[in-house]
Structures are given as C-alpha cells and as structure tokens.
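Removed: one protein chain of the complex. Kept in place: all other protein chains.
Labels A and B are assigned to the chains in the order they are written; within every chain, residues are numbered from 1.
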C-alpha cells in the first residue's frame, strides 16, 4: 500500500536482517532484502512486507511479494524467491516492523503553535477559539470550525464544511459540504487486538478515513482509520449520533445509519441502504444496494440487494415477524390453536 | 413558532415570489404574500410558512395559515385564501426558505474572543481554562464550568450548575442545579434526512433544548434540539452516560434513563418512568406516567401508565417472560412436556 506521508512520517527502509533482530524472528532468504513499506499479503508490491498467520492455506498472495513474515505453519506457503521471517506471532512482528518504518505525525514532537504556520486555511474559513490545526493541514473556503476542535497534521478539509465543537480529525481526507457534529471522532486507531509475547497488544493502523462530499456524521460518533487501506464513507451518506464505524468499512452513497449503529471492521454497505437505530453488523459482512435493516437488528451474514432483514441474529423481515407472532401465540395458552 | 432570536439571527422577511424563485417552485395565490417565519402546519400563525408532503390527507392545519409549500398531491388540501408554492420536495423547499429566514448564530462569523464581551457571567461562577462562551450567553451564580467546554451564543445557564470538561451547549436553556458530565452534547442538529433534488439532505433545526432544574446528563450523552419547537427534559430527570435523546422528545419529571438509552424523535415519556440500560424507543411513541422498560427493550408502541414492558419488539413484561420460558422449555427435548 502507499502509506500517505501527510499522516505518517517515513523513518527509512530496513533490511530483512535488521527486521529479524528487531522482532526476534528466524530469517530465511536474503538478509539484505529491502523492506520499504507495508501491505496486506494479497496487495503487496516489491519491498512491501506482509504477513501470513496460521497455516494460511487460503491466503491470496500478490505476485509481486518480495518479503514476508510468516508462522512456522505457513512456511510452506512462501513463494519461491520471497525472503522471509518466521515468527511465533507474525501479526505482532509485522506491527513492530511497521512502527520502525513509519510514525504517525500526530504522535511526534508537537509544535507549540495552536495553529501551525504550515497549515493552509482559506481566508473565507471561520476558525473558532481554541481550535488546534496541525502542520500541513488544509481547510477550504466557507468552512466553519467550531471552538476547541482538533485537526491533525496533514488533514485535508474541503469547502463549505461545518465542523462542530470539540471534534477531532486525524489521518482524514474530507470532501466539500461535509458536516461533523460536536464530539465526532474521525481517524482514531481501530480496535485491533493482537497477541504479542507479553500478552494482548494494539495493532498499529496506517490507513486513512475518507469522507466524500455531503457526508454528515452525528455527535460523538466515531469513524476509525484503516489498518492498511482506508475507511470510506460515500457521498451523501448520513450517520446519526453515537455511531461506530470501524476500520476499513466501506459505506456506499446515500446510506442512512441511525443512532447507535455499529459497523464492524471491513463491512461493506451498498448504496442507498438504510440501517435503523441500534443496528449491529459483524465484521467482513457485505450488504448489497438498497438493503434495509430494522431497528435493533444484529446481522452476522451477507444480505443481497433490496432485502429487508431484522432480529438478532438477523433474518429476512417476514421470517422474523412470523417467528415473533408465532412465539407470542404458542406461548399464550389462551391464544394457542 | 416563535424562533428564539438569541440562537437564530433573523435575516428578514421574504415574499412568496422570492421563495418560489429560490426553491424553483410553482406559485399559486398572492406573489407578494409575506413569509415572516416558519412552523409546523398545525401550529402556523399568520406569515409563518409550513409544508405538506404526500397527499397530506390526515394533516391537521392551523386556522391561521397564510402561506404553505405543498406537493402536487396535496394541492387540494390547501385552504381557501392561503397562498402557496407547489414543490416536488416540499420539506426540502421549506428548509431552503428557513435558511433564507434565519441563520444559527453559532455558524455566523465567529468573534475572536474566547469569552465574548457580551456574555453575562456571574462573579461567583467558576469558569475553567479553555472555556469558550459566545455572545449573549449567561451563566449563573455558583455554576462551575470545567475546562475546554463550549457554550454557544445566547445559551442561558442557571445557578449552581456543574458543567463537565469538553461539554458543548448550543441553542439551550438550562435551569438551576443542572449537572452535565464531560463530553455531553446539548443542542446539536437532530437527524433529519430529507430528499432533495441532488439526493439526501439534512433538515435544518430551529428549536431549542430545555433542561429543567436538577436535571443530570451523563458523559458523552447527546440531546438534540427540536426542528420546530423544543426538546424538553423535565425537572430531576436523570440521564446516564452515552444516551441519545433526539429532536422534539419530551421527557417528564423524575424520569430515569440508564446507559445507552436511545429515545427517537418526538417521543413523549411520562413522569417517573424508568428506562433500563440500552432501551430503544421508536419515534412518536408515547409512554404514560410511571412506565418501566426492562434493560435491552426495543419499543415500537405506546405504553399506558404504570405498565412494565420488555423484549424486542417490546411487550408486557409477563408476556415476554412467558415467551422466554416457553421457548427455553420447548426447544429443549429433555425439558419439553
């Protein structure tokens, strides 16, 4: 993947032998093989290190892979000509190498200025008191930023946006006419719990959040940035208060997400879908275009275009309603037939 | 409705022909008819424009209506003597006209001062570092505002209140002895997704939030302001962390809302009701006095005074418990009778 250097400072390339020492891994292949970036295994380009966990029997591998971290069990999956490390915890080792390659700019030495001298702020933008704007950030014409919001280094905000009070934005690209209500949290690290040698660790995230034109995000809602790649919210998608959009989610255009909507990692939601209040969707689920989910639905499976589902675990709405009615009747001695 | 000019600056009246040009609507009646305000159709006074959608067959209409925006199908519902516009998207057109009549003061050119010179702050109030206070706001005796909170223009806060850190308040009237814990979001725009000519749009909101004496709002909870009219929280009502109270909700006195409570638009909750954790209530539902909802209930219907309901969809608690027990027994071959 191309790591966006507006958000992540490059710390320079590593050799595979340096990475082996850093992670305590066994080295196989060329010790001088160069690690210049990071990626998922199915998308890695030359020099971009990826990882394989378990036996990785079903893992798709990019033809351009040159360096890998694998488990002992996945050693047989390494293609010829690829140099690699063997680790007990490949995902954790990959995270260690990632941290040696890149550092999020917002965790680097902070400049003392409240508004960085290198930020680009349009003369027709309105910036409230207490707003903090990082190096290289940009804010377009007619955009209003209410007080005490924080705009991280490199964040790009388009024209005629409305940013509420005490909002935070990191590692984000924001289109035009976007509305973020107060307390929205855009671009935090996603929830990626990974086993490490001492116990649970947080996986680092090197992606971005992309909010297309006319997106609205409600008060105190959260949209996490991607691990590799981006979390994307399509044009005119409207998200209510207190929603959670996890890393690498892709919401299509004109999607409606009511309050307490919880969309887990890597979910895809088709254009024009409508999610009622308190809907939860398990990770990696895909919804077609125009799907409706009833309030309180807990969805664990893919749903085809135009379908309406409800209940927990969610099922087609007619089936859910039939179950609700049948249970009510059967359990009631006066009503039972 | 009387739009509160402490929160919304009046931009002056419009004629119906100006509004027709602005919204691309067909004009019927007097082109010079004056639009001086906005309202819902059942409450509009002279000069206050309202809208009718669909065929509006069941819409209640104020006897004092003088100007309307209607759909083609609702044309027949317009009373004699009322001048009107015909639009494909009456709600959206009404929003356009509203924006031409009023502008929220917190989105107008921001004054550079952190604490406005025109704010009225009692000498016995304690204002933390980083607090931002807008023009015309007032803070009463003995009230404490913790650091980095934002109090919008015109917001009135009474005596002996406790406002947490990083709270935001807009378009709000707050009584005495009110407690807002850190990160509470009071008075944001509600979630009103409206079709417009280019796709989904946010409906503008011109109401307020009213928090009566001794109300408590938990950390990171959200209370949206009304579209027309107000969102009201009655005396001594206690709201836990991470709750969502939508536009135009009316909570009575001494209501208890536990964490993750989600109250949709225009819901009414009677005095002394108790909502368990993670309760959701669909829009326009009415609860009588002293209603109890069990934790996790998802309510889609009105509930009479003193009743206790549970489950999703919620039903009287005995029925829910009978269903739970019956299902358990029947599905278990060892227990079935």
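Throughout what follows, contacts are C-beta pairs under 8 Å (C-beta built on N, C-alpha and C of every residue); 3 or more make two chains touch, one makes a residue touch a chain.
Source: prediction; values computed, not measured.
Of the candidate positions B:182, B:286 or B:319, contact with the unshown chain belongs to B:182.
Only one residue in the set B:29, B:47, B:130 or B:316 touches the chain that does not appear here, and it is B:130.
If you put the hidden chain back, the residue from B:66, B:148 or B:292 that touches it is B:148. Within the entire complex, the positions of chain B that touch the omitted partner chain are 126-130, 144, 146-148, 162, 164-166, 179, 181-183, 214, 216, 218-220, 235-238, 240-242, 253-254, 256, 258-260, 277-278, 295-296, 312, 324, 327-328, 330-332. Taking the complete complex into account, residues 106-107, 109-110, 112-114, 130, 132, 148, 150, 166, 168, 170, 183, 185, 188-189, 191, 193, 198-202, 220, 222, 224, 242, 244, 246, 260, 262, 264, 278, 280, 282, 298, 300, 312-313, 315, 319, 322-323, 325-327, 330 of chain A touch the chain not shown.
The rule is short, and it goes like this: only the chains that are shown with their structure count from here on.
In whole angstrom, the spacing between the mean C-alpha positions of chain A and chain B is 31.
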